[in-house]
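Removed from the display is one protein chain of the complex; every other protein chain stays in position.
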Amino acid sequence: MPMAERALPAPFRRAPGAAVALVVLVAIFAASSGGRFLSVGNLVSLSSQVALLLLVALPMTFVVLTEGLDLSVGALMGLAGVVAATAMLGGWGVPGALLAALGTGLVLGAVNGALIAWGGMPAFVVTLGTMGLAEGLALAVTDGEPVSGFGDAPRLAWQAMIGPVPLPVAVAAALYALLHLLLYRTPFGAHVVAVGGNREALRLAGIRGRAVHAAVYVLSASCAALAAFLLVGRTNAAHPTVALGVEFDAIVAVVLGGTSFERGQGWLFGTVLGAAAIGVLRNGLNVLAVDPSLQVVAVGLLAILALVAGNRRGGRART
Amino acid sequence: MNALPARIGALLLLALALSLATEGFATATNLLNVLRQASLLFLVASGLTLVIIGGGLDLSVAANLTLSACTAALAFKATGSVAAAVATALGCGLAVGLLNGLLVAVVRVPAFLATYGTLWIASGAAYWLMAGRVVYGFPPALRGLGTGFVLGVPTPVWIMLAVAVAGGAFLFLSAAGREVFFTGANEEAARLSGIPVRRRRILVYGLSGLMCGVAALVYLGRVNAAEAGLGDPLLLPAVAAVLIGGTSLFGGAGGLAGTLVGALILTTVTNGLNLLDVGAAWHPFVTGTIILAALGADALLARRGA
């Protein structure tokens, strides 16, 4: 695992809260659930839930590394899902639907990227705007009704197993490998780190720096569109607002994992830990049937305590 | 300086278009109605504006409004005293705000996450306290804050104007207000020039929380009931009102007049969509378009000015 990345001095010294939180949570839930938490069935559904979050959170790590964030991914997942389902109903087949969803992601990501990298506009505001556009389009096209009746292919994809590994987990693992290479072994990755590390350098870097800056938003949106396709399989329907709020879980996973909103410091594997911590917390609270109102408090406490414990570095959200 | 005149112009154009397109828009009662609807949004957004000018962010405002309204409602039911309800709402709002301030300025958790965490804690506390109940039925003294009129103008509109004036005076006339701008523009430089950055930061989060308490009282007066989750629909519009109003997320620039115009633009659009009987499905789309249009206009103005 990426313990000795060149760009990232001694990541464990920063002790991402996620790693601590994860170990503690797993121990608590495993001890008190009478074997249910660690049952095969639960691990399959838990890992699939985490995988879906990772498809959004891994590329979000790139975005946060550039001192940005992407609030539009949740709304985009709703829109891309509706597009994919409509394409399948229109006889485009699964590959066509996948391409249509990816195309939706590419367009929205390009809009985000262009406005942020070339327009010099703040990512928070731009993606808040495109979030409204995507949510509104998805709602208006469907009149709020879920789209369904497109056959079994997406559902079978979500439930498929590759050996002992659920397909969504395999997809997330492949994406991790790909993004790991991209971030740590290519000039693109070095540029991403540089973009966040030094805004002034970015401004002077010209076209290439801006293209890299824009590309992280295209990456984020494309991965969200891919996740949308799996989500359509999970629910066997495309609901226009199904994923609203996912963007916050993804950002929390990234920052829990030790990636900083400033100074271009980050750790891709930390995001895996962060997403796992969020997934384990929510799943564990459900498996133990904790009082619903206390679950809400627990999510907030995890976010803050893990940060206080692990990420005691200075900083404000400069987005 | 922000492009306030352009924003006022956009609001007037919007109003002109709506008064041509609909019958009911350009009447005195409807304009007062829009102002009254905007007041709740403005109150929630006003403290948030100060926080953002100071270089931070407060995602907990809507959850804080919820918790303050619920605790105030419970306090009233327990004591029968309006004064107790007012004190509880303001105290609860202030406490959540100060918690944010401490987390951000002292513990140094990034603002996005600290306030996202308190969002969940405040929502969860409201769920737990209310346990699915609705607390309703308040006396005229409290209802008046939301539904009353003074000199023919709704009371919440007077509260909105008072907050806008007082907030503007704080920001632009007091030393502490100027220091908030400096802190937001360049924290390091502010610290080096002897500004108590930490105290200023706690101050703006505290004020943001206090405004949520004020908004909670207006909410109770207007709606006459408190339930968990009541503030949820206001978070994104509040952030949008600040941003449409021209306050920069990079800190150090902006103002309450802009946020007032931002809240009025958003409210006017919803009012117009209702008057035109446009389906609610289009509301997020229109809001998103307005945010991007405001951004684009700023970029154009900046380019021409440069």
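Each chain gets a letter, A and B, in the order it is written, and its residues are counted from 1.
The criterion applied here is as follows: a residue touches a chain if its C-beta (ideal position, glycine included) is under 8 Å from a C-beta of that chain, and two chains touch if they have at least 3 such contacts.
One rule holds for everything that comes next: contacts and distances are computed from a predicted model.
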Chain not displayed: protein name in its UniProt record ("Reductase", "Sugar ABC transporter substrate-binding protein", "ECF RNA polymerase sigma factor SigX" or "Cytochrome c oxidase subunit 2"): "Sugar ABC transporter substrate-binding protein"
Of A:A237, A:L268 or A:I304, the residue in touch with the unshown chain: A:A237
Contacting the left-out chain in the complete assembly, out of B:L67, B:A228 or B:I290: B:A228
Interface residues of chain A (partner: the chain not displayed): 36-37, 39, 41-42, 45-46, 48-49, 139, 142-146, 148, 155, 231, 234-237, 239-243, 245-246, 282-283, 286-287, 289, 291-293, 295-296, 299
Residue numbers in chain B that touch the chain omitted from display: 22-25, 27, 29-30, 33, 36-37, 120, 123-124, 127, 131-134, 136, 147, 219, 222-225, 227-230, 232-233, 270-271, 274-275, 277, 279-281
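Please note the rule applied: only the chains that are shown with their structure count from here on.
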Chain centre separation in whole Å, for chain B relative to chain A (CA means): 29
Chain B-facing residues of chain A, complex: 69, 75, 115, 119-122, 124-126, 128-137, 139-140, 143-144, 248, 251-252, 255, 260-261, 291-301, 303-304, 307-308, 311-319
Chain A partner contacts - residues on chain B that touch it in the complex: 55-57, 103-104, 107-114, 116-125, 127-128, 131, 187, 236, 239-240, 243, 248-251, 279, 281-289, 291-292, 295-296, 298-299
